[in-house]
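Structure provided below as C-alpha coordinates; questions to follow.
Just one protein chain is left out here, and the rest sit where they should.
Showing subunit A:
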Amino acid sequence: MAASRPLVSVYNEKGQSTGNSVVLPAVFRAPIRTDIVNFVHDQMRRNKRQARAVSDKAGEQTSAESWGTGRAVARIPRVRGGGTHRSGQGAFGNMCRGGRMYAPLKVWRKWHRKINLKQRRYALVSAIAASGVPSLVLAKGHSIETVPEIPLVLSDKIQDLKKTKEAVGVLRKIGAWSDILKVYASKHTRAGKGKMRNRRTVMKRGPVIIYDKDNGVKKAFRNIPGVSLLSVERLNLLRLAPGGHVGRFVIWTESAFKKLDALYGTWSKKSQLKVDFNLPQPIMTNSDLGRLLKAFEIQSVLRAPIKRQARRKVKKNPLKNISLMSRLNPYAAVQKRRTLLQQLKGRRTGTTAESKIAARKERTHASLKTKRLSGVNLVKKTKKQQIGATTTTTTTATKTTVSTKSS
(Lines give C-alpha, C1' and ligand atoms only; values in the text may rest on other atoms or scores of the structure.)
Protein backbone atom coordinates (compact mmCIF):
# COMPACT_ATOMS: atom_id res chain seq x y z
CA MET A 1 0.00 0.00 0.00
CA ALA A 2 1.36 3.33 -0.95
CA ALA A 3 -0.37 4.99 1.96
CA SER A 4 1.81 7.42 3.81
CA ARG A 5 1.54 7.12 7.54
CA PRO A 6 2.62 10.35 9.15
CA LEU A 7 3.34 10.94 12.80
CA VAL A 8 0.56 12.17 15.00
CA SER A 9 1.59 14.22 18.02
CA VAL A 10 0.25 13.44 21.45
CA TYR A 11 -1.15 16.28 23.50
CA ASN A 12 -1.29 16.55 27.25
CA GLU A 13 -4.27 17.60 29.36
CA LYS A 14 -3.21 21.21 29.05
CA GLY A 15 -3.51 21.14 25.29
CA GLN A 16 0.19 21.37 24.68
CA SER A 17 2.07 18.96 22.55
CA THR A 18 4.13 16.50 24.53
CA GLY A 19 7.28 15.33 22.82
CA ASN A 20 5.72 12.03 21.87
CA SER A 21 4.22 11.11 18.59
CA VAL A 22 2.63 7.96 17.26
CA VAL A 23 2.63 6.67 13.74
CA LEU A 24 -0.81 6.97 12.25
CA PRO A 25 -2.47 3.57 12.44
CA ALA A 26 -3.26 2.04 9.07
CA VAL A 27 -7.00 2.07 9.87
CA PHE A 28 -7.05 5.74 9.05
CA ARG A 29 -6.07 4.94 5.50
CA ALA A 30 -8.84 2.46 4.98
CA PRO A 31 -11.44 3.14 2.30
CA ILE A 32 -14.32 5.27 3.47
CA ARG A 33 -17.43 3.48 2.42
CA THR A 34 -20.39 5.45 3.57
CA ASP A 35 -22.76 3.05 1.89
CA ILE A 36 -21.56 0.16 3.99
CA VAL A 37 -21.60 2.31 7.11
CA ASN A 38 -25.14 3.38 6.39
CA PHE A 39 -26.34 -0.15 5.80
CA VAL A 40 -24.64 -1.65 8.83
CA HIS A 41 -25.74 1.22 11.02
CA ASP A 42 -29.29 0.76 9.87
CA GLN A 43 -29.16 -2.92 10.72
CA MET A 44 -27.43 -2.40 14.01
CA ARG A 45 -29.95 0.13 15.15
CA ARG A 46 -32.63 -2.50 15.08
CA ASN A 47 -30.85 -4.63 17.59
CA LYS A 48 -31.81 -2.62 20.60
CA ARG A 49 -35.52 -2.90 19.94
CA GLN A 50 -37.86 -4.45 22.40
CA ALA A 51 -40.74 -6.54 21.18
CA ARG A 52 -44.14 -4.96 21.12
CA ALA A 53 -47.39 -6.37 20.02
CA VAL A 54 -51.08 -5.99 20.35
CA SER A 55 -52.99 -8.39 22.54
CA ASP A 56 -54.16 -11.29 20.40
CA LYS A 57 -57.46 -11.22 22.19
CA ALA A 58 -58.09 -7.60 21.29
CA GLY A 59 -61.23 -7.21 19.24
CA GLU A 60 -61.90 -10.95 19.28
CA GLN A 61 -63.71 -11.16 22.57
CA THR A 62 -67.16 -11.17 21.09
CA SER A 63 -69.43 -13.85 19.79
CA ALA A 64 -70.68 -11.65 17.00
CA GLU A 65 -72.27 -13.18 13.97
CA SER A 66 -73.30 -11.67 10.67
CA TRP A 67 -77.06 -11.07 10.22
CA GLY A 68 -76.75 -12.08 6.58
CA THR A 69 -78.69 -10.45 3.79
CA GLY A 70 -82.20 -9.12 3.76
CA ARG A 71 -82.00 -6.99 6.87
CA ALA A 72 -81.00 -3.67 5.25
CA VAL A 73 -77.67 -3.58 7.03
CA ALA A 74 -74.11 -4.25 6.01
CA ARG A 75 -73.03 -7.84 6.30
CA ILE A 76 -70.28 -7.52 8.94
CA PRO A 77 -70.65 -9.64 12.04
CA ARG A 78 -72.75 -7.94 14.64
CA VAL A 79 -72.83 -8.35 18.38
CA ARG A 80 -75.58 -10.56 19.73
CA GLY A 81 -78.15 -9.92 22.32
CA GLY A 82 -79.74 -6.73 23.45
CA GLY A 83 -80.16 -4.26 26.22
CA THR A 84 -76.96 -2.39 25.63
CA HIS A 85 -75.43 -0.02 23.11
CA ARG A 86 -73.06 -2.73 22.07
CA SER A 87 -75.72 -5.05 20.75
CA GLY A 88 -76.00 -4.97 17.01
CA GLN A 89 -72.74 -3.09 16.57
CA GLY A 90 -70.23 -4.34 14.09
CA ALA A 91 -67.43 -6.43 15.43
CA PHE A 92 -64.28 -8.26 14.41
CA GLY A 93 -63.38 -6.24 11.35
CA ASN A 94 -60.47 -3.86 11.19
CA MET A 95 -62.90 -1.21 10.00
CA CYS A 96 -65.19 -1.69 12.95
CA ARG A 97 -65.13 0.32 16.10
CA GLY A 98 -63.85 -1.99 18.80
CA GLY A 99 -62.76 -4.53 16.26
CA ARG A 100 -59.35 -6.07 15.89
CA MET A 101 -56.77 -4.24 13.82
CA TYR A 102 -55.59 -5.33 10.40
CA ALA A 103 -52.75 -7.84 10.80
CA PRO A 104 -52.43 -7.67 14.58
CA LEU A 105 -48.86 -7.13 15.65
CA LYS A 106 -47.08 -10.24 16.79
CA VAL A 107 -44.18 -10.59 19.14
CA TRP A 108 -42.40 -12.94 16.83
CA ARG A 109 -41.68 -10.16 14.32
CA LYS A 110 -38.02 -10.18 13.35
CA TRP A 111 -36.73 -7.37 15.58
CA HIS A 112 -33.02 -7.95 15.39
CA ARG A 113 -30.74 -8.25 12.46
CA LYS A 114 -27.77 -10.42 11.90
CA ILE A 115 -24.98 -8.63 10.13
CA ASN A 116 -22.02 -10.33 8.58
CA LEU A 117 -18.88 -10.00 10.61
CA LYS A 118 -16.86 -8.74 7.71
CA GLN A 119 -19.41 -6.07 6.95
CA ARG A 120 -19.54 -4.97 10.54
CA ARG A 121 -15.81 -4.65 10.67
CA TYR A 122 -15.61 -2.89 7.33
CA ALA A 123 -18.13 -0.32 8.49
CA LEU A 124 -16.27 0.27 11.70
CA VAL A 125 -13.01 0.67 9.92
CA SER A 126 -14.54 3.16 7.49
CA ALA A 127 -15.99 5.13 10.35
CA ILE A 128 -12.63 5.32 12.08
CA ALA A 129 -10.94 6.38 8.87
CA ALA A 130 -13.50 9.11 8.34
CA SER A 131 -12.98 10.44 11.85
CA GLY A 132 -9.44 11.26 10.81
CA VAL A 133 -10.49 13.56 7.99
CA PRO A 134 -11.14 17.08 9.31
CA SER A 135 -13.52 18.09 6.54
CA LEU A 136 -15.77 15.11 7.19
CA VAL A 137 -15.83 15.87 10.91
CA LEU A 138 -16.71 19.48 10.17
CA ALA A 139 -19.37 18.45 7.72
CA LYS A 140 -20.87 16.23 10.40
CA GLY A 141 -21.34 19.40 12.39
CA HIS A 142 -18.66 19.32 15.04
CA SER A 143 -16.81 22.51 15.97
CA ILE A 144 -13.23 21.50 15.68
CA GLU A 145 -11.79 24.79 14.48
CA THR A 146 -9.78 25.23 17.66
CA VAL A 147 -8.56 21.66 17.98
CA PRO A 148 -4.79 21.30 17.58
CA GLU A 149 -4.78 18.19 15.41
CA ILE A 150 -7.02 15.57 13.85
CA PRO A 151 -6.89 12.74 14.86
CA LEU A 152 -6.69 14.12 18.37
CA VAL A 153 -4.54 11.99 20.69
CA LEU A 154 -4.21 12.81 24.36
CA SER A 155 -1.76 11.39 26.82
CA ASP A 156 -2.79 8.49 29.01
CA LYS A 157 -3.20 10.79 31.98
CA ILE A 158 -6.73 11.34 30.79
CA GLN A 159 -7.59 7.79 31.69
CA ASP A 160 -6.78 8.53 35.32
CA LEU A 161 -9.09 11.51 35.67
CA LYS A 162 -11.60 11.24 38.47
CA LYS A 163 -13.45 14.53 38.57
CA THR A 164 -15.77 15.93 35.97
CA LYS A 165 -14.38 19.35 36.71
CA GLU A 166 -10.97 18.19 35.57
CA ALA A 167 -12.52 16.58 32.53
CA VAL A 168 -14.17 19.83 31.57
CA GLY A 169 -10.85 21.59 32.06
CA VAL A 170 -9.19 19.21 29.67
CA LEU A 171 -11.82 19.70 27.02
CA ARG A 172 -11.46 23.42 27.28
CA LYS A 173 -7.71 23.34 27.02
CA ILE A 174 -7.70 21.19 23.91
CA GLY A 175 -10.24 23.35 22.15
CA ALA A 176 -13.04 20.79 22.19
CA TRP A 177 -15.31 22.84 24.42
CA SER A 178 -16.99 24.67 21.57
CA ASP A 179 -18.37 21.34 20.43
CA ILE A 180 -19.85 20.80 23.88
CA LEU A 181 -21.30 24.28 23.82
CA LYS A 182 -23.03 23.30 20.62
CA VAL A 183 -24.53 20.38 22.45
CA TYR A 184 -25.78 22.63 25.21
CA ALA A 185 -27.33 24.93 22.65
CA SER A 186 -29.07 22.04 20.93
CA LYS A 187 -30.96 20.75 23.95
CA HIS A 188 -34.65 20.76 23.32
CA THR A 189 -37.77 18.80 24.15
CA ARG A 190 -38.39 15.77 22.01
CA ALA A 191 -41.22 15.90 19.56
CA GLY A 192 -43.72 13.13 20.03
CA LYS A 193 -44.83 10.70 22.71
CA GLY A 194 -41.29 9.97 23.80
CA LYS A 195 -41.72 13.04 26.01
CA MET A 196 -43.90 11.09 28.37
CA ARG A 197 -41.84 7.97 28.07
CA ASN A 198 -38.78 9.21 29.90
CA ARG A 199 -37.07 10.45 26.79
CA ARG A 200 -37.87 14.04 27.23
CA THR A 201 -34.80 15.96 26.08
CA VAL A 202 -32.86 15.53 22.90
CA MET A 203 -29.49 16.98 22.07
CA LYS A 204 -26.64 16.73 19.61
CA ARG A 205 -23.71 14.41 19.92
CA GLY A 206 -20.37 15.80 21.00
CA PRO A 207 -16.98 14.14 20.99
CA VAL A 208 -16.29 10.45 21.71
CA ILE A 209 -13.47 9.66 24.05
CA ILE A 210 -11.84 6.38 23.19
CA TYR A 211 -9.70 4.95 25.96
CA ASP A 212 -7.75 1.84 26.59
CA LYS A 213 -8.03 1.42 30.33
CA ASP A 214 -10.73 2.97 32.42
CA ASN A 215 -9.16 4.38 35.56
CA GLY A 216 -11.94 6.85 36.08
CA VAL A 217 -12.34 8.39 32.59
CA LYS A 218 -15.78 7.07 32.19
CA LYS A 219 -17.05 8.53 35.39
CA ALA A 220 -15.23 11.78 34.87
CA PHE A 221 -16.57 12.43 31.38
CA ARG A 222 -19.94 10.79 31.38
CA ASN A 223 -21.90 13.65 32.86
CA ILE A 224 -20.73 16.13 30.26
CA PRO A 225 -23.54 16.47 27.74
CA GLY A 226 -22.85 15.02 24.35
CA VAL A 227 -19.75 13.07 25.31
CA SER A 228 -19.62 9.35 24.65
CA LEU A 229 -17.08 6.98 26.07
CA LEU A 230 -15.80 3.92 24.28
CA SER A 231 -13.18 1.34 24.97
CA VAL A 232 -10.88 0.63 22.00
CA GLU A 233 -11.49 -3.03 22.23
CA ARG A 234 -15.21 -2.56 21.95
CA LEU A 235 -15.83 0.12 19.43
CA ASN A 236 -19.40 0.77 18.54
CA LEU A 237 -20.47 1.89 15.08
CA LEU A 238 -23.58 3.48 16.55
CA ARG A 239 -21.29 5.81 18.46
CA LEU A 240 -18.70 6.33 15.77
CA ALA A 241 -21.16 7.08 13.02
CA PRO A 242 -24.28 8.35 14.75
CA GLY A 243 -27.20 8.63 12.42
CA GLY A 244 -25.42 6.50 9.87
CA HIS A 245 -23.20 9.43 8.92
CA VAL A 246 -19.46 9.21 9.24
CA GLY A 247 -17.21 11.76 10.83
CA ARG A 248 -17.79 11.97 14.55
CA PHE A 249 -15.24 13.95 16.50
CA VAL A 250 -13.01 11.42 18.27
CA ILE A 251 -10.56 12.00 21.08
CA TRP A 252 -8.12 9.14 21.50
CA THR A 253 -5.87 8.36 24.41
CA GLU A 254 -2.33 7.43 23.52
CA SER A 255 -2.55 3.77 24.43
CA ALA A 256 -5.87 3.43 22.67
CA PHE A 257 -4.38 4.95 19.56
CA LYS A 258 -1.41 2.62 19.69
CA LYS A 259 -3.68 -0.36 20.02
CA LEU A 260 -5.42 0.31 16.74
CA ASP A 261 -2.69 -1.29 14.68
CA ALA A 262 -2.89 -4.45 16.73
CA LEU A 263 -6.66 -4.46 16.57
CA TYR A 264 -7.19 -3.82 12.90
CA GLY A 265 -3.89 -4.71 11.38
CA THR A 266 -1.98 -2.95 8.71
CA TRP A 267 -2.26 -4.33 5.23
CA SER A 268 1.08 -6.02 5.52
CA LYS A 269 0.27 -7.48 8.90
CA LYS A 270 -2.93 -9.14 9.97
CA SER A 271 -4.82 -8.08 13.03
CA GLN A 272 -3.47 -9.64 16.19
CA LEU A 273 -6.49 -9.20 18.39
CA LYS A 274 -9.19 -10.10 15.90
CA VAL A 275 -9.40 -13.49 14.37
CA ASP A 276 -8.56 -13.55 10.69
CA PHE A 277 -8.99 -9.90 9.93
CA ASN A 278 -7.04 -7.53 7.80
CA LEU A 279 -7.96 -4.09 6.55
CA PRO A 280 -10.19 -3.99 3.50
CA GLN A 281 -8.54 -3.43 0.15
CA PRO A 282 -9.49 -0.20 -1.54
CA ILE A 283 -10.76 -0.31 -5.09
CA MET A 284 -8.46 2.49 -6.15
CA THR A 285 -4.98 2.72 -4.73
CA ASN A 286 -4.81 6.34 -5.71
CA SER A 287 -8.13 8.05 -5.22
CA ASP A 288 -6.91 11.50 -6.15
CA LEU A 289 -8.84 11.98 -9.37
CA GLY A 290 -7.30 15.35 -10.04
CA ARG A 291 -3.82 13.94 -10.09
CA LEU A 292 -4.85 10.92 -12.08
CA LEU A 293 -6.31 13.00 -14.83
CA LYS A 294 -3.17 15.06 -15.09
CA ALA A 295 -0.94 11.99 -15.14
CA PHE A 296 1.12 11.31 -18.21
CA GLU A 297 -0.34 7.83 -18.77
CA ILE A 298 -3.78 9.25 -19.23
CA GLN A 299 -2.96 12.55 -20.86
CA SER A 300 -0.90 10.89 -23.57
CA VAL A 301 -3.86 8.87 -24.77
CA LEU A 302 -6.41 11.65 -24.81
CA ARG A 303 -7.34 13.64 -27.86
CA ALA A 304 -7.10 17.40 -27.75
CA PRO A 305 -9.96 19.07 -25.92
CA ILE A 306 -12.60 20.70 -28.05
CA LYS A 307 -12.62 24.18 -26.68
CA ARG A 308 -14.82 25.73 -29.32
CA GLN A 309 -17.61 23.45 -30.40
CA ALA A 310 -19.17 24.12 -33.79
CA ARG A 311 -22.84 24.21 -33.06
CA ARG A 312 -25.82 23.95 -35.34
CA LYS A 313 -26.28 27.20 -37.21
CA VAL A 314 -29.76 28.56 -37.83
CA LYS A 315 -30.07 29.42 -41.51
CA LYS A 316 -31.27 32.97 -41.92
CA ASN A 317 -32.91 34.37 -45.02
CA PRO A 318 -30.74 36.98 -46.77
CA LEU A 319 -33.76 38.62 -48.26
CA LYS A 320 -34.99 39.43 -44.82
CA ASN A 321 -31.73 39.69 -42.96
CA ILE A 322 -29.77 42.70 -44.13
CA SER A 323 -26.48 41.82 -42.49
CA LEU A 324 -26.50 38.40 -44.09
CA MET A 325 -27.37 39.90 -47.44
CA SER A 326 -24.55 42.38 -47.35
CA ARG A 327 -22.18 39.56 -46.42
CA LEU A 328 -23.17 37.78 -49.61
CA ASN A 329 -23.53 40.85 -51.79
CA PRO A 330 -21.83 43.95 -50.51
CA TYR A 331 -23.51 46.12 -53.11
CA ALA A 332 -26.91 45.26 -51.68
CA ALA A 333 -26.31 47.64 -48.80
CA VAL A 334 -25.58 50.44 -51.19
CA GLN A 335 -28.69 49.68 -53.20
CA LYS A 336 -30.84 49.51 -50.19
CA ARG A 337 -29.55 52.81 -48.86
CA ARG A 338 -30.20 54.47 -52.14
CA THR A 339 -33.75 53.23 -52.44
CA LEU A 340 -34.42 54.25 -48.87
CA LEU A 341 -33.21 57.75 -49.58
CA GLN A 342 -35.30 57.89 -52.72
CA GLN A 343 -38.34 56.82 -50.83
CA LEU A 344 -37.77 59.47 -48.28
CA LYS A 345 -37.43 62.06 -50.96
CA GLY A 346 -40.39 60.68 -52.91
CA ARG A 347 -42.60 60.76 -49.91
CA ARG A 348 -42.22 64.52 -49.87
CA THR A 349 -42.11 65.30 -53.58
CA GLY A 350 -44.27 62.50 -55.02
CA THR A 351 -41.66 60.88 -57.24
CA THR A 352 -41.56 57.36 -55.64
CA ALA A 353 -42.87 54.38 -57.58
CA GLU A 354 -45.99 54.11 -55.44
CA SER A 355 -46.78 57.76 -55.72
CA LYS A 356 -46.16 57.60 -59.47
CA ILE A 357 -48.45 54.65 -59.86
CA ALA A 358 -51.04 56.44 -57.80
CA ALA A 359 -50.63 59.60 -59.88
CA ARG A 360 -50.92 57.64 -63.14
CA LYS A 361 -54.03 55.93 -61.93
CA GLU A 362 -55.55 59.22 -61.15
CA ARG A 363 -54.72 60.55 -64.60
CA THR A 364 -56.26 57.54 -66.35
CA HIS A 365 -59.36 57.82 -64.27
CA ALA A 366 -59.59 61.51 -64.94
CA SER A 367 -59.14 61.15 -68.72
CA LEU A 368 -61.52 58.20 -68.92
CA LYS A 369 -64.11 60.25 -67.15
CA THR A 370 -63.78 63.15 -69.53
CA LYS A 371 -63.90 60.82 -72.52
CA ARG A 372 -67.05 59.17 -71.27
CA LEU A 373 -68.69 62.44 -70.74
CA SER A 374 -67.72 63.59 -74.21
CA GLY A 375 -68.91 60.25 -75.69
CA VAL A 376 -65.66 59.11 -77.31
CA ASN A 377 -64.94 55.41 -77.89
CA LEU A 378 -63.21 54.24 -74.79
CA VAL A 379 -61.56 51.12 -76.24
CA LYS A 380 -59.14 53.12 -78.34
CA LYS A 381 -58.31 55.27 -75.41
CA THR A 382 -57.43 52.34 -73.21
CA LYS A 383 -55.01 51.01 -75.84
CA LYS A 384 -53.34 54.35 -75.99
CA GLN A 385 -53.12 54.43 -72.26
CA GLN A 386 -51.54 51.04 -72.24
CA ILE A 387 -48.84 52.12 -74.68
CA GLY A 388 -48.34 55.22 -72.66
CA ALA A 389 -48.12 53.13 -69.51
CA THR A 390 -45.40 50.89 -70.89
CA THR A 391 -43.30 53.85 -71.89
CA THR A 392 -43.64 55.34 -68.45
CA THR A 393 -42.70 52.04 -66.75
CA THR A 394 -39.47 51.73 -68.68
CA THR A 395 -38.44 55.21 -67.85
CA THR A 396 -39.14 54.91 -64.11
CA ALA A 397 -36.53 52.13 -63.82
CA THR A 398 -33.74 54.61 -64.64
CA LYS A 399 -33.52 58.24 -63.63
CA THR A 400 -36.09 60.44 -62.08
CA THR A 401 -35.62 63.24 -64.63
CA VAL A 402 -36.85 61.17 -67.59
CA SER A 403 -40.16 60.19 -65.96
CA THR A 404 -40.97 63.76 -65.09
CA LYS A 405 -40.65 64.67 -68.78
CA SER A 406 -43.18 62.02 -69.89
CA SER A 407 -45.74 62.85 -67.22
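In this section, contacts are C-beta pairs under 8 Å (C-beta built on N, C-alpha and C of every residue); 3 or more make two chains touch, one makes a residue touch a chain; residues count from 1.
Basically, contacts and distances are computed from a predicted model.
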Checklist outcome for this item: The chain not rendered here carries, per UniProt and among "Vacuolar protein-sorting-associated protein 25", "Excitatory amino acid transporter 1-like", "Large ribosomal subunit protein eL28" or "Hemoglobin subunit rho", the name "Large ribosomal subunit protein eL28"
Checklist entry - In the full complex, which of A:Ala91, A:Ala130 or A:Val183 touches the chain missing from this view? => result A:Ala130
Next on the checklist: Touch as defined at the start, partner being the missing chain; which of A:Val23, A:Val73 or A:Ala139 qualifies?
Outcome noted: A:Ala139
Item to check | Hidden partner chain, touching residue among A:Val10, A:Ala30, A:Cys96 or A:Leu161 | outcome: A:Ala30
Item to check | subunit A residues touching the omitted chain (full complex) | outcome: 1-4, 6, 29-32, 34, 129-130, 132-136, 138-141, 144-150, 175, 245-247, 282, 285-291
